[in-house]
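Removed from the display is one protein chain of the complex; every other protein chain stays in position.
Letters A and B mark the chains in the order given here, with residues in each chain numbered from 1 onward.
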Amino acid sequence: MRAFKEFSKGFWRENPSLVLLLGMCPTLAVTTSAFNGLGMGLATTAVLIGSNIIISLIAGFIPKKVRIPAYIVVIATLVTLVDMFMAAYSPDLHSALGLFIPLIVVNCIILGRAEAFASRNNVIYSFLDGIGMGIGFAVTLFIVGSVREVLGNGTLTVFQYKETIIQYVIYHKEAVSPALVFILAPGAFITLGFLLALKNYIDNLLKAK
Amino acid sequence: METRTFKVSYSPHIHNGSSTSKLMWNVTLALLPAAVISVYAFGLNSVRVLFLSTFFAIFFEALALLMRNRNWKQCFDGSAALTGFLLGLTLPPGVSNGIIILGSFVAIIVAKQVFGGLGSNPFNPALTGRVFLLIAFPVPMTTWPLPRGIEQAKQFMGLATTKVTDAVTAATPLAAIKEHAEKALPNISTSDLFFGLHTPGSIGEISAIALLVGGIYLLVRKIITWHIPVSAILTVFVIAMITHFINPAKYPHPFFHLFAGGLIIGAFFMATDYVTAPIWPMGKIIFGIGVGLLTIIIRLWGGYPEGISFAILIMNATTPLLDKYTVPSPFGSKTMRRPS
Partner (left out) sequence: MKNVIHMILTLSIISALAAAALAIGNRATKDAIAAQAKLKAARAVLKIYPNCKKPEEKQIKTPSGETITAYICPGNRVGFTFSSKSAKGIPRPYSGLIKMMIGIDKSGTVNGVQIIEQSETPGLGAKIAEPSFVNQFVGITLEKGNLKVKKDDPSGMIDGISGATISSRAVTSMVKKALEFYKTSLISQIGPPKKLSSEKKEIIKVPGKIKKDIRNIIKQNKRKRKQRYPVPDSAKDQMIKEGVR
């Protein structure tokens, strides 16, 4: 089943952050809490699905020499739209992600999928590829964010919209002082490094079988 | 006819009997005076910190070697013990056991074994562990208990002291300068810094004289060369002298910068680490100047009161480049000329 394969490859086999190592900037910068990671992942997914669909539709009409500017215009438009709607309806998340929303434009995942996949495949496969890659990216960011938030702040924020906030307290800051470094930039690198190692370790175990 | 076997090998053919193990234990020996002084100043607390950091460094080394399918007995070669001991010496005497164990973990696993073990780590493991802890737990890592003998002080170096559970804590001399140079400077005596019995600070950094004794021992035994420590300390001294000359009320005199904080332990024992420092004399001098420059810049104008750990780690990153560009030309060699 090709459709399923295109959909599922982003989860593990071609996971954008853990295998392709694309989109490192948001992976490291905004994952200070689980929900920030998830929000960034979902915003990227929305842009990715949109850009994959549009680009697979228009790729046939675009002369080869101007394809990159054309793709960038499409992606930038989608990102700006996401940015505006997020500012209007989820300002907390918008202020937490801040500068990194506009930076989705230069996220390698999106241009990479547009160039490597969407421009060569039909709309349905491109759509599935966008969802799969987007979910793979969002889940990875969520995991990185969870590890960092639990180690660095002692909490796990799963959901946050307006007045509703679902946050679990893993341990109390008074009893165990959290390792602040994980909320800061170095912690992001350490967490990502250990996650990459874990992923490769599991792959080796599966191969050995 | 008798048969003889000849061994054919590359030079050098003469070995002086030294080994990694011997070197590491020698450096540890050189650190002992500082450790003894700290036990006098901080009591059993410093024994606890040093023991835990050393023990767990060896433990994590063995664990990592096992995971990497190596001979786990290599953990007793002294390098892990030295890393743990150095880490312990850079911690404040009051830190909790969990923090010490985490520091040993980061030093051995994250900074050393992940990169391939002894000889492959780009950054000094003990300092990586310390900086990790400093960023992760800024409050316990900057809480300095007063040494024995001045426990009752309400004011120390012109600044108020705080009572934390059972111990009275105060700022280190460098932190006091950062906060209120005008108030603290007249209250700090250089001889206190030199002997280190009456100043708060990390376990191993309080006594300049004990560290100098150890450093000179290393120089005499030719375990380290003079290039890095001398160039680092001289750089700090010169810049401190210039700034002190410009504004004596705000910038302390050069001997203060020499004896306060971790400059001596850093310059003699950490910047000279074989694995992470350059090999060639010229490279070593540039490395030392860089360490000194970064240290004094962070101390005088940076966000942290002490900058030696950051300085050494940043300069560690330049080591491969320095090694590449400072290769000395062999004796008697000439630059090649195109025959005319």
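Operating definition for what follows: contacts are C-beta pairs under 8 Å (C-beta built on N, C-alpha and C of every residue); 3 or more make two chains touch, one makes a residue touch a chain.
Just so it is clear, the model here is predicted, and its values are computed rather than measured.
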{"item": "Contact list for the unshown chain, restricted to visible chains", "value": "A, B"}
{"item": "Hidden partner chain, touching residue among A:Phe4, A:Tyr89 or A:Tyr201", "value": "A:Tyr89"}
{"item": "Residue among A:Thr31, A:Thr44 or A:Asn153 touching the omitted chain", "value": "A:Asn153"}
{"item": "Positions on subunit B where the hidden chain makes contact", "value": "138-139, 142, 160, 179, 303"}
{"item": "Missing-partner contacts on subunit A, residue numbers", "value": "32, 58, 61-63, 65-66, 69-70, 73-74, 76-77, 80-81, 84-85, 87-89, 91-92, 152-153, 155, 162-169, 172, 174, 178, 180, 183-184"}
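What we mean here is this: only the chains that are shown with their structure count from here on.
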{"item": "Interfacial residue positions of subunit B with respect to subunit A in the complex", "value": "98, 102, 110, 114, 132, 135-140"}
{"item": "Subunit B-facing residues of subunit A, complex", "value": "176-177, 179-182, 184, 186, 190, 193"}
